[in-house]
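Here it is, the structure in full.
All protein chains of the complex are present and in place, except for one that has been dropped.
Here is chain A:
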Amino acid sequence: MAKNNIKLEAKNLNAYYGDFKALKDITISMEEKAVTAFIGPSGCGKSTFLRTLNRMNDYIDGFRTEGDILLDGKDIYDKNIRVDELRKEVGMVFQKPNPFPKTIFENVVYGLKIQGIKNKAHLEEAAEKSLRQTALWEEVKDKMHKSALALSGGQQQRLCIARALAISPSVILMDEPTSALDPISTAKIEELIYELKNDYTIVIVTHNMQQAGRVSDNTAFFYMGELIEFGKTKTIFTSPSNDRTQNYITGRFG
């Protein structure tokens, strides 16, 4: 298999919450149209790293980074980058489903509306398209104008993915997207991730080793703010080169 292009790249990245160094000298490249999984024990910095990739940590007082993060070769922490534009390119799905307290329709088209798109037919078409992509269309097409909060947790999470897809990002970041969901909803989302990687670059944080094994192409193992090992998922799971990785994936420490 030919090596894919590099979509996202961190170079010697350090990140701090005040004096606390949460990420230490991370260098990693994420392939385009592939799924990269971040695994590691709680508090090792997976979310912190994921959230530097769309600058979601900008709002935390005292947070700062050193080093570079490159999206398509361009530094996203550059002064000339507009964060709102960046996030249209790098979408995010959170641990807990977080639909807006609006209708299903308003949720899906939110991103388009804030870009100034008003044409109703266009919005409806876009909504249907993203809802079909997330296999939610059949379930919600008759209640598009009902509150999104009335959906089940799994449906809400797929709605949040549809909402992210509607603005056609090229990268989707997912922070433990199934940890709050039941096994059936989880399976649906995993299937969806598998579909989505045809068109999107996906980075997913997960505590579920089987999930990382099932959905990802590459896996990065973090420990105490350091990137310990990174490579093909198959390699990491079958013959990790580092003892800590080995111990973690076999469940000897958590």
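Going forward, contacts are C-beta pairs under 8 Å (C-beta built on N, C-alpha and C of every residue); 3 or more make two chains touch, one makes a residue touch a chain; residues count from 1.
The working rule: contacts and distances are computed from a predicted model.
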item	value
Chain left out of the displayed complex - its UniProt protein name, from "Putative membrane protein", "Phosphate transport system permease protein", "Acyl-CoA dehydrogenase" or "Nitrogenase/oxidoreductase component 1 domain-containing protein"	"Phosphate transport system permease protein"
Identified contact with the non-displayed chain, of A:7, A:46 or A:87	A:87
Contacting the left-out chain in the complete assembly, out of A:15, A:56, A:76 or A:215	A:56
In chain A, positions touching the absent partner	54, 56, 59, 61, 83-88, 91-92, 94, 96, 98-102, 110-111, 114-115, 149, 160, 163-164, 167
